[in-house]
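Omission of a single protein chain aside, the complex is shown with its protein chains in their original locations.
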Amino acid sequence: MDEEIRLMKGNEAIAHAAIRYGVDGYFGYPITPQSEILETLEELMPWETTGMVVLQAESELAAINMVYGGASTGKAVMTSSSSPGVSLKQEGISYIAAGELPALIINVMRGGPGLGTIQPSQADYFQATKGGGHGDYHLIVLAPSSVQEMADFVCLGFDLAFKYRTPAMILADGIVGQMMEKVRLPKQRARRTDAEIAEQCPWAVTGRPATRKPNIMTTLELESSTMEENNRRLQATYERIRSNEVRYQEYYTDDCDYLIVAFGSIARICLKAIEEARAAGIKVGLIRPITLWPFPTEAIASMAQRVKGILTVEINAGQMVEDVRLAVNGKVPVYYYGRMGGIVPNPSEVIDALYRDFPEINPER
Amino acid sequence: MKKEIIIAGFGGQGVLSMGKILAYAGLMDDLEVSWMPSYGPEQRGGTANVTVILSDTPISSPVLDTYDVAVILNQQSLDKFESRVKPGGVLIYDPYGIHHKPTRSDITVYEVNGMDAAIDMKNSKTYNMILLGALLAIVPVVPVESVMKGLQKVLPERHHHLLPLNREAILRGMSLVNGK
């Protein structure tokens, strides 16, 4: 398949991109609003073309443990779910992180807590960026704001996961999962051969040739000093990721007096608000973190030297705002505006929030 | 050029697919497009709406609070979206089942009897294409040929024998407007 421009939903784009990247296996369980990923894969039947394995598991628990098993053999494997299902996967994600295994996990977030709502949300920010499962670990967390990024981040997520031997997560919201946009799909890449896997992943559990010692994938270590070493190794990896992989996008930041920080599709709603505010002569800029972990702390800290105030907009009760405040470290006021329960703020609400928190710019004052 | 359009009605009226065909037509015309549905239980017969944006520049927000054009197919949607049409904008509605007609005078309001026309064509499934035709007659955001190309993309090949019927429905919708 050659490069191609198509119109499709973000969820569908993930499925297409996975096949074209040369993913070896997808293991999932239906849950709204992301079931189109599994549905699209089943419809496209990649096992007939690239040889990709697609399996509807009996539960999210089984699915994430299938990912753990597949990743242990050096294969490029992934799963997807939405908030309640991702909660179920957390134990397995902790194992994958502990096993230093590359894998891609997709969360198309819906409103919680509990069974919650099927409408969009960003309320799993803490879960995704602060751990989620047990133990000291991090995921590389990518936040797409367009259908194009849904496709692109499948490739980026796997590239980073294999580069650092750590699981990556695409943390999307229901909006970007369900909306349709133009997307440029990459051309088909071949899946890696067993020989390539053996060369690139010497740790992979593939069956032991007489020439090497057994490869053992385990996360158990009862000797505390060794376990501490294992943790130090993980933390060293996270430090390298923090140094090399922070990604964010800036809009109108050259001359801005006020800054909005928002991620995912909400960043685009804020961008529309900013365009309207600028038309009224108010200089507002936007930083959109693309990696939520590692967080663009330095970029925000440096903006805090130049702006009069910062507003974060999230569809949750205020989660990323804590990381923004840590970055700003009291230099300027940091406010939060958001909606919950599956309600998405529209651009005029964002402008109202700016006027509320920074009354000096309100033209009606 | 940028058109921000909301299409709203009952689930089952073809609201989402009408928006989808419009978006595909935009794709055929090399426009930037976004299609943002309300999703979930609405698909099972409640109210359904979709925001379609066609633009020759990149689209920022797929979620809007005001619109250039509203296509309204039931009373609940009229109550919800009439006030959200931008001044100078366009509101198209089907009077079938509407008890309280639109009252705004700072927008152009078109009444399109799509339901009657669909009954006349003896095929209720042409309903959304009739409305799409009316929309294109009032706001010629894409040519009919692009819509037909878009339809060809959306419809599976086994349904391509329905293309002429859909074309007829679109033209019927256009004539409902132009005939006035």
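So that you can tell them apart, the chains are marked A and B in the order they are listed, and the count of residues begins at 1 in each.
Assume a contact is a pair of C-beta atoms (placed from the backbone, for glycine too) under 8 Å apart; a residue touches a chain by one contact, two chains touch by 3 or more.
Assume contacts and distances are computed from a predicted model.
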Chain not displayed: protein name in its UniProt record ("ABC transporter ATP-binding protein", "Protocatechuate 4,5-dioxygenase beta subunit", "Phosphate transport system permease protein PstA" or "Thiamine pyrophosphate-dependent enzyme"): "Thiamine pyrophosphate-dependent enzyme"
Omitted chain's touching partners, listed by label: A
Residue of A:Ala18, A:Met66, A:Ile105 or A:Val344 in touch with the missing chain, whole complex considered: A:Met66
Sole contact to the chain not displayed, among A:Asn215, A:Gln249, A:Ser348 or A:Asn362: A:Asn215
Those residues of subunit A which, in the complete complex, touch the missing chain: 24-25, 27, 53, 55, 57-59, 61-63, 65-70, 72-73, 75, 77, 91-92, 95, 194, 205-210, 213-220
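Methods note: only the chains that are shown with their structure count from here on.
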Contact footprint of subunit B on subunit A as seen in their complex: 5, 7, 32-33, 118-119, 174-175, 178-182, 265, 268-269, 271-273, 275, 344, 346-349
Residues on subunit B engaged by subunit A in the complex (per definition of touch): 20, 23-24, 27, 32-37, 39-41, 59-66, 153
